[in-house]
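Of the protein chains in this complex, all but one are displayed in their positions.
Right after this comes chain A.
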Amino acid sequence: EKDEPATSKESTTQMTAKSQEDAAEKPKQKLLDIIGNMKVEVSYRKKLQQLKTREIKKQAPDELDSEGAVPQRTAEGIQRSRGKPLNPELVEAASAVASSLPLDKKQTESELLAQLRRHEETTDKQKKGGTVNLRNMIAEMAVKRQTPAQRGVRISNRISLELDEDGQQIKLERVNTRRSLKVGRRLNIFTKASTETEMALKTVSPPTIWDLEFAKELAAVTAQPPRNGFEEMIQWTKEGIMWEFPIDNEAGMEEDAEFHEHIFLEKHLEDFPKQGPIRHFMELVICGLSKNPYLTVRQKIEHIEWFQKYFEEKKEFLQGI
């Protein structure tokens, strides 16, 4: 049942494709145009129908001399059907299409009928306005000149496939897409999730022991043994067993301190007396520390501070000598 009306329509359109002047063919052609414009369908049959409508459209201007004949004829068809609210054939066709789709029948039927009505309205407006509407459209287009240029920029960015140099351009692209996403009517497909309560929960409690345990379990379960040598090497690199290539000679060294902080340690000697054996001794200490590549700056400063404290404690003893 479902296949017959569609196939019969297709056969009829194929039969009557050449005879464009047939009146009965126009509402069917219009319906096929509508079906071609429908955005709901997903199945392969609809794509076939779309292809056929495009073929018919291509055939139509070839056979007819004037390009405006088709919309005029559709407008005439609409004029004839406007007497009744909707052409009963169209209604039947809409019901057949709705039944053929796997979605909710009544909803698709109502959507198709609404689409038909919208189409009628738009064609009425076209018929009334004529060139005036076009002029308005062009005037509007003149105001929004940026969008086609932006689109061209986006297309050129996509084609170029460069990431390093055009990083900024791609960021702009992303910003533009974000703006365009929020513009327009809402589809009301998704319900608004309450994000406020989630945020409040997260800020209140730090990760509990159970969360940590769960995370550890997840990591243990998802960490599959390496399937090949490459994955093994990746795992070793992450753990630190294997070095990273190309070899970085300064891997693992402290990154904070510059060379001058290691070598020029005289500024730490300000508290010491400037004459005498202690100063001599400390200068030797500093010379040795500056040549030591294995200690951190912090450790060297700690050495010098310990000596300072030691000599402070022994000051009375030293003055006795």
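A few remarks follow.
In the analysis below, a contact is a pair of C-beta atoms (placed from the backbone, for glycine too) under 8 Å apart; a residue touches a chain by one contact, two chains touch by 3 or more; residues count from 1.
Convention: contacts and distances are computed from a predicted model.
According to UniProt, the chain absent from the figure is "28S ribosomal protein S14, mitochondrial", selected among "Ubiquinone biosynthesis protein", "28S ribosomal protein S14, mitochondrial", "AP-1 complex subunit gamma" or "dolichyl-diphosphooligosaccharide--protein glycotransferase".
From the set A:V91, A:L113, A:M233 or A:V285, the residue in touch with the chain omitted from the display is A:V285, counting the whole complex. Per the touch definition above, the residue from A:G229, A:P246, A:P277 or A:P293 contacting the chain not shown is A:P277.
Contact between chain A and the unshown chain involves residues 277-278, 280-281, 284-285, 302-303, 306-307, 310, 314, 317-318, 321.
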